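Only one protein chain is missing from this complex, and each of the others stays in its spot.
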Amino acid sequence: MSAPQLTVEDLYVRFPTSRGTVEAVNGVNFTLEKGQMLGIVGESGSGKSVTAKTLMNLLPRTAEVDGNIIFEGDDVRAIAKERRKHFWGVKMTMVFQDPMTSLNPVKRCGEQITETLRYHLGDDKATAKKKAIDLLEQVGVPEPSKRVDQYPHELSGGLRQRVVIAMALACEPSLLIADEPTTAVDVTVQKRLLDLLDGLRRDRGMSMILITHDLGVARGRCDDVAVMYGGRLVERAPTETLFADSRHPYTEALLRTIPRIDQPSHTRLEPIAGRPPELIDPDEECAFAPRCRYAQPDCLKAIPPVGGVRDQHEFACFHPANTDRGRQALDTNLAAGQTVTGLQIQADAGVN
Amino acid sequence: MAGTGHAPLRGDRNVLLTVQDLEVEFPVGRNEVVHAVSGISFDVAEGETLGIVGESGCGKSTVAKSIIRLNDIKSGSIDYRGNDLAHMEGEALRQIRPDLQMIFQDPISSLNPRRKIRDVISEGIAVWGNTKGSWSQERIEELMVAVGIDPKFGERRPHQFSGGQCQRIGIARALALDPKVLICDEPVSALDVSVQAQVLNILEDMKARYGLTLLFISHDLSVVKNVSDRIIVMYLGKVCEIGNADELYENPRHPYTRALLASIPEPAPTVDVSEGDIEGELPSPIHPPAGCRFNTRCQHATDICFTDEPVMQQVGDSDHYLACHHPVEVAVSVG
Partner (left out) sequence: MTTSVPSTTVVDDIADDETVDNAVKKRLGFGFWVAISWIGLVSLAALLAPWLPIADPNEIANGAPRDGILGDNFMGTDALGRDVFARTIWGARISLGVGFLGILLGIVVGGALGIAAGYFKGLVDQVISFVVFSLLSFPSLVLALLITASLSRSFLTVAMTLGIVGIAPISRLARATTIQFAEREFVQAARVIGAKSRRIIVKELLPNVLIPMGALTLLGMGISIVAEGSLAFLGLSVEGEAISWGKSIVDGSQTRDLNQNSHVAFVPIFAMFLTVMALNFAGDRIREYTDVKETAF
């Protein structure tokens, strides 16, 4: 079996602040195969965006990074100076959430693409422009030769995002990271953008990391999905396995809390009690324990290591859902009416 | 221009709020206007939750704000218990305000950063004193507990609370005046997924406890279905379809409704994914298309769709209406 395209090993990212050190990424490990589409799902503060920015070398100077990032054999954090200029933006590129901040409002759309081509690939003006028009067509921008000379404000949100995607693809990257690429657009536009990314990925044999807070988005499009919570990667599995057979209580709680379109109206939702985890000087315990229905004393004594079957279904939990151990833990808690962290729980009369 | 007609108006005694032929425009540039809402009619029955769903630019937020007169109305009427809110001004309008309250989209921006939350919540009482009956400080405490905020935190300021908590404070503020109607403008869109359920459950609980009628605006189809009894689908200032929540998602007839349901990441089983492939861009609300406003993107459009604006018509005998020249027949079998 060949080595994975991307290996992230023991990644830690910390930000010193006046209140203490924020452990934004707290020991993350994952790999990505060539051509694979990995979804990283998490809420705000989970560390997913920081992870992406670490891969792309976009962190502020105050960030302290530890760990290894190996991409196609290169140690990303130790790339030789001469190669740095043409690594990010060429081999690995990124698409962000808000197209207006990725696009320079006073530069024409075409220019923003040709700039990339001319800087990284050394293309001359004419070649670059021709390529830009071609790229715009590939990303589905209608009338590309007209749009190439327009300014961002003349385009709709969906079109702008396509221009951003064109910019990202200009130098034929091996890996595209998309950080919430469709969060700021309407649902019909979202579908078409995701279809586009899907198609482009397959055509080019490109790998993708799709970062999102929307489980549904991840489900429809990704090969594997990883869930992040409190700066840690708590579960990873092929998409359908994750949704049908989640092991980590957070994943399970997430799936039960979002309203689903196939539920009848007025279905009672199951909230996740408590609030997001503390990222500043966190304790040596499971980050989800205060909110977890399964929590047991050992959850408060150590950070659960990643277990399960490597490269198939990994999760970091001492009492995972859908296992005997987990069911036992849950029964214990139900009998007591609360978990070890004082979280009140009770059985529902009906079944979901 | 003609509106979508009065067919969906039920006109029975239980109706609390009736909007007829509402038109709202906003000036833009020198001589042009944005046609935000162009002649829509609907009603809300007492105790009902009416959801309004649509994408950006459809006018749903404008409708919400127009009902409580946060913006000017070009024409139309908004009847609330015999009062036409659209044509009331000054003190008369102000006197009715306590009955119709609102929850806003951005929980943090909707609270004054310099005021204590207890003061924020009791603002209504401070304004109206005890002139309107059942308001009192006890009610404030009761409300805070009901929304899950410990009253002892009343002396704190909004920046010390999370987004979800701020939204709950906003709910308490709105309920302090014992309103009949609560308008919720995208109340959970700015919140994390794990917190949304909390707020939605609280809204349900408050509705039951205080006998509220809800108007719930959102772009999220799953959320809207979950909270609503009845749903309106809007596009570019017009109403496309109205129906009972379960029925509408089970049996969507309007091409746009179907496109929406087909576009969500986990599409509704009642539509085919290909129906979400609507081409083109949203037309400009300054120059909306003539005839049916969806005609530039609809897979079923024919000549009449470009000349005649479709009028709301009932589907069978049910509480289901739509404005379309070519409603989709629902014999779609989906794999």
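Note that the chains are named A and B in the order they appear, and that numbering of residues resets to 1 at the start of each chain.
Everything below uses one rule, namely that contacts are C-beta pairs under 8 Å (C-beta built on N, C-alpha and C of every residue); 3 or more make two chains touch, one makes a residue touch a chain.
This structure is a prediction, so every number in the text was calculated from the model and none was measured.
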| said: Among B:D84, B:D205, B:E279 or B:D303, exactly one should touch the missing chain; which is it? | reply: B:D205
| query | Among B:Q165, B:Q196, B:S222 or B:N295, which residue is in contact with the omitted chain in the full complex? | reply | B:Q165
| query | Touching the left-out chain: which of B:H6, B:K74 or B:R157? | reply | B:R157
| field | Residue of B:E46, B:D106, B:E141 or B:D272 touching the missing chain in the full complex | value | B:D106
| note | Residues of chain B touching the missing chain are 68, 70, 94-95, 97-98, 100-102, 104-106, 108-115, 120, 123-124, 127-128, 146, 148-150, 153, 156-163, 165-166, 170, 173, 177, 198, 201-202, 205
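Keep this in mind: only the chains that are shown with their structure count from here on.
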| said: Give the list of chain A residues in touch with chain B in this complex. | reply: 43-44, 156, 158-159, 186-188, 190-192, 194, 213-217, 219-221, 253-254, 257-273, 275-276
| task | Report the residues of chain B in contact with chain A in the complex, numbered from low to high. | result | 55-56, 162, 164, 192-198, 200-201, 204, 219, 221-223, 225-229, 245-246, 249, 259-266, 268-269, 276-278, 281-282
